[in-house]
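Right after this comes subunit A.
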Amino acid sequence: MLKTFPKGGIHPPENKITADKETVTLPIPKKVIIPVSQHIGAPAKVIVKKNDKVKTGQMIAQSNGFVSACIHSSVSGTVFKVDNIPDAGGYKRLAVVINVEEDEWLDTIDRSEDIIKEINSDKNEILKKIHDAGVVGLGGATFPTHVKLLPPKSMKPEVLIINGAECEPYLTADYRLMLEKSEELLIGIKILMKALSVNKAVIGIENNKPDAINKLETLSGNYDNILIAALKTKYPQGGEKQLIKAVTGKEVPSGELPVKVGAVVQNVGTVFAVYEAVQKNKPLIDRIVTVTGKYLSNPGNFKVRIGTSVKELINTAGGLPENTGKIISGGPMMGRALITDNTGITKGTSGILILSEQESKRRSIKPCIRCAKCVEVCPMGLEPFFLMALSRKTLFEKTENEGIFDCIECGSCSYICPSDRPLLDFIRLSKKEVALIRKAKRIK
Partner candidate 1 sequence: MAQRESTFVNMVVVLFLISAIAATALAFVYQATKDPIQKSKFEKKKQAIKNVVNDFDNNPIEEMFKIPVEGGDSVECYPAKKDGKIVGYAVKTFSKKGFSGLITVMVGFDPDGHIHKTAVLEHHETPGLGDKMQRNKSNFSKQFDNMDVPDIPDKDNDGIIIEVKKDNGTVDAITAATITSRAFCDAAERAYNAFKKIKK
Partner candidate 2 sequence: MNKLKIFTKGFFSENAVFVMLLGLCPTLGTTTSAINGLGMGLATTFVLVMSNIVVSLVKKQIPDKVRIPAFIVIIASFVTIVELTMQAYVPDLYDVLGLFIPLIVVNCLILGRAEAFASKNNIIDSVLDGFGMGLGFSMALTMLGAVREILGSGSVFNIKIYEGDGALVFVLAPGAFIVLGYLIALVNRLQKRKSI
Partner candidate 3 sequence: MSKLIVSLSPHQFGSNSVKKLMFGVLIALLPTLFVSVWYFGLGAITIIVTSVLSSVFFEYVFTRFLLKKPSTISDGSAILTGLLLAFNLPSNLPFWLVIIGAFFAIVVAKISFGGIGSNIFNPALAGRVFLLISWPVQMTSWPEPSPLSKHLLGYTDVTTGATPLGVLSEGLRSGESATKLISRVPDYLQLFMGNAGGSIGEVGAAAILIGLVYMLMKKIISWHIPVSILGTVAIFTGILWFANPDKFADPLFHLLSGGIMLGAVFMATDYVTSPMSKRGMLIYGVGIGLLTVVIRVWGAFPEGVSFAILIMNAFVPLINMYIKPKRFGKNKR
């Protein structure tokens, strides 16, 4: 029996169109826009100013607080401006715009293709290098990695779980990485194990990626204590809590960190970034992005410098199709719809998905027939229909007791609803309202 989380989940059409497309390195763009807040936590503090010359890999904004991450220039050139620029969601945020000149890298960075197996850094050095390289969770959550590696003193990590599930439909960036950079991944895992002082690591991969499972399984023979767990293909298998449950059988208690049950989860993309940071001294300045969509003429997986505009990326993939309705940053289940393609790729961009107008239209909302399908698929054991009903009648306080903050916003409920009700939208609304109520209470 394949491992999986026991309750809920859905199986949307996989649509992994780009699974066979080898990663292509995108040419360096003419201009990059690098926001200083590409991670969860405090925005980084800008340390360059207009007209400064920067090199590829040079730090341009410094981590500003414990939960924060450094930002580096992904190109070499001149700082054009440091200004508030609308991001993908339309909010103005501070960003550094750099005009590209040449491609001059910092000399400290090892640009060779050689695989360095020997881990020479000790625990503290590893943590410092990860911090300095601005590594964050590349699965989409963008939580600063060095923070995750420093769990509260009272909790002891026991196992490192590598998230190779890639449960979102369409996306194949992690899959390509696992195939193409297997060796580096395994070394990265070793580094993380050292950093966490754990002697067990498990890579969880959904069984719709048999090549990746096979390749890693073969190679992992050379490394001690790294296991591969084949998982049932089920969304949201890659949700942190679901993955831990699937791999270890342990449930992270509501409102607690995963390390409470001894587990630390890292995405494969992150692991690769850690490898590069520690072994190659290379900060996080590029990543693999899947550009996909049913109507795209040349979808694929691209290695992209952070800050490259989405438009450029789409053009490489064949240009925006006529019937485009939606551009999504991320996967179809949890990704965000962009208001413009004139925005930069960030550390958290795992994919760019183009949906046609037809696919983007939401069907009209019909009355809830209490079929309980949303309850059935909710991986957190919540009752989405009830949360929505309460929230519709503005009974927000009541939703708190119904576990609204346990919701991981995976969207399974909205996906499955036969009446096309926007369950997650109402849950988000209620979350916001309850947070406001909580805040108001605290002030009192």
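Basis for inclusion: all candidates are chains of the complex that A comes from, given by their letters.
Everything that follows uses one rule, which is that contacts are C-beta pairs under 8 Å (C-beta built on N, C-alpha and C of every residue); 3 or more make two chains touch, one makes a residue touch a chain; residues count from 1.
No experiment lies behind these values; they were computed from the predicted model shown.
J.: Once the contact definition is applied, which of 1, 2 or 3 turns out to touch subunit A in the complex?
T.: Candidate touching subunit A in this assembly: 3.
J.: Show which residues of subunit A lie in contact with candidate 3 when the two form their complex.
T.: Checking each residue of subunit A against candidate 3 gives 7, 10, 12, 169, 241, 245, 251-256, 320, 324-328, 330, 332-341, 353, 355, 357, 359-363, 366-373, 375-376, 378-383, 385-386, 403, 406, 409, 411, 414-420, 422, 424-425, 428.
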